[in-house]
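Got a structure for you, written out below as structure tokens; questions coming shortly.
A single protein chain has been removed from this complex, and every other one stays in its place.
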């Protein structure tokens, strides 16, 4: 039994780039492996990554675009899982929960049927704050 | 009486783009509506958004620039308040406090009289850390 049992990680995923998705999913996977709860709230460009087919196309931010090819080659050589593969594994844990931000969907004209089937809850910021207020680690990615 | 009464949200607003301003102000507004304190510390490009007239011109980050037009159209159709309108509403709550980062002002040659009148306190990082160390949710946006 881990000493971290009962601890909680809560992350706002606002970015829609592959580095940030990896950060969110690596932290969540690590948390779950340590018996911590992991809650991810997807908003703005993060929410857009929950549209079917979007996560596979995620690239690096404009500032770091020149590093994209090298990173992709190394990830392939390492046989590193893709962000979507990581998300699907996370969904198998009952310590993991993900939320789609409802106002972001309206801002970008995204409908429920546009989203990947892994999304269960479409909620507002109040739900996230309720969860985050009881979390041990809170991050905005 | 909310169960979140007495809880505290503390955010560093480092970014100067419209999506990040919305994130900060939506989270702060939601917090205040839940009887939580909300403290926003504006630094770097976030501080620049406190210069008179700047917030109205805030756009999307370079990486997501192509989404700007669609987002603006949807926000208008939704009659969504602008970031500055949200800030002015927040100022009516005594649970809300905002701080301008003094070193950032010197770094970018910004004077007190350049700032919007809503700014009351110009402080350094120590003030933010004192507040954040007693907060329940801490984020860097």
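First chain written, first letter: the chains are A and B, and each begins at residue 1.
Rule of thumb we're sticking to: contacts are C-beta pairs under 8 Å (C-beta built on N, C-alpha and C of every residue); 3 or more make two chains touch, one makes a residue touch a chain.
Bear in mind the structure is a predicted one, so any value in this text is a computation, not a measurement.
When the full complex is taken into account, the listed residue touching the unshown chain is A:136, out of A:85, A:120 or A:136.
Listed by residue number, the positions of subunit B touching the unshown chain are 10, 12, 14, 16-17, 43-45, 48, 61-63, 103, 106-109, 124-126, 129-130, 132-135, 138-140. Although one chain is not displayed, its contacts with subunit A can still be listed: residues 4, 7, 9, 11, 19-20, 22-23, 26-27, 30-31, 33-34, 36, 61-64, 67, 70-71, 74-75, 78, 80, 136-141.
As a working rule, only the chains that are shown with their structure count from here on.
Rounded to whole angstrom units, the spacing between the C-alpha centres of subunit A and subunit B is 23.
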